[in-house]
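The structure appears right after this line, and notes come after that.
All protein chains but one are shown at their positions in the complex.
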Amino acid sequence: MHRFANPARFLRITDAVLPWSAALTIVLLALGLYYGLWASPVDYQQGATVRIMYIHVPAAWMGMMIYSLMAIASAVALIWRHPLADLIAKAAAPIGASFTFICLVSGSLWGAPTWGTWWVWDARLTSVLILFFLYLGYIAIWQAFDDPTRAARAAAIVALVGFVNIPIIKFSVDWWNTLHQGESLFTGHGSEIDPTMLRPLILMALAFTAYFITVLIYRVRAEIIARKLRVLRLSAIEG
Amino acid sequence: MTALRAFFSMGGYAAYVWPAFATAAVVLSVLLLASRRRWRANAAALASLQAARPGRRGTRATPGGGATPVAASLAGDTAPAVHRDA
Partner (left out) sequence: MTRKRRRLYFVLAGMTGLGVATALVLSAFRNNIVFFYSPSQIVAQHIAPGERIRLGGLVAAHSVVHEGDTTLFVVTDKARSLKVTYTGLLPDLFREGQGVVAEGRIGANGVFIADQVLAKHDEKYMPPGVVAALKASGHWQEGGGGAAPAARAADAAAAVPAADAAKGYGK
């Protein structure tokens, strides 16, 4: 009974959250796109390419934030055997991979006109590419095992091991000289981004977060039902 | 009109700015739709499986319009019968 008590509470809570997160995603996205594409100035150096930042930077934050969440959920699953933690980590992985992919593609489209190259193997770009492959590896491990309990344990260990990459991404621009520029927002002496440009950046980051919560709820629910289906079908076979 | 043309030209960087936004739009839309479709499909499969065993729970998993997946999954979770079967 205990194993199903928590998912039931999860479903009740997310039932209340889902309409709000979905509505927030739409409103924040509309505002973010309005300010990001229209009602904000171009940059004094790079002109309109600065608008790519409103996709690129929030997507990068999401990629790192979602992986950190997966690592925490994996630790909870390994230590306390919480029945939902594995499912949350599993459900979050494709969302994180999608944001990391968006980050890589938009960064490439930003670098081409401004830096003069689509890609370089500097520490920041390489560590983000590794993050993308970690997501793919994590997803692949869930597919590789027939027994979901063993798959969950192997995937959780991979998520925890890959977590060392997150601080490397964050501090790569400080530890090594890279083509990628340094931190703009949390510099120790305030933001280096003009308030008119900070507004769409924050709005898009909040919109992506609301989107993540919405899609995560869909995916965790699908996982909970899939687990229940498995139990039912097994019991049907046994008679 | 000229303002609109300037908007779409993105100061000459249209070939970089618009694909970046388009990539994000396509990837996020596909993921959202795929996730929701899988949830609904799983919920429907569960509802039909439970309907096929009327003695236990056929009455409680009755479909009810747009909210079917929520209702079905909730009904499935609060009932202990499923767990005891395992």
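Quick notes on this structure:
First chain written, first letter: the chains are A and B, and each begins at residue 1.
The working rule: contacts are C-beta pairs under 8 Å (C-beta built on N, C-alpha and C of every residue); 3 or more make two chains touch, one makes a residue touch a chain.
Quick caveat, the model's predicted, so the values are computed rather than measured.
From the options A:A8, A:V27, A:L78 or A:V231, the residue with contact to the unseen chain in the full assembly is A:L78. Touch with the chain omitted from the figure is made, among A:A22, A:M53 or A:C103, by A:M53. Not every partner is drawn; the one left out touches subunit A at residues 41-47, 49-50, 53, 75, 78-81, 113-117, 120-123, 160-161, 163-164, 168, 175-179, 181-184, 187, 189, 192-194, 196-197.
FYI, only the chains that are shown with their structure count from here on.
Chain centres here are Cα means. That of subunit A falls 18 Å from that of subunit B. By the touch rule above, subunit B contacts subunit A in their complex via residues 7, 10-13, 16-17, 19-21, 23-24, 27-28, 31-32, 35-36, 38-39, 42-43, 45-46, 49-50, 69-70, 73-74, 76-78, 80, 82-83, 85-86. Per the touch definition, subunit A reaches subunit B in the complex via residues 1, 3-4, 7-8, 11-12, 15, 33, 37-38, 42, 47-49, 51-52, 55-56, 59, 94-95, 98, 101-102, 105-106, 109-110, 112-113, 211, 214-215, 218-219, 221-222, 224-226, 228-229, 231-236.
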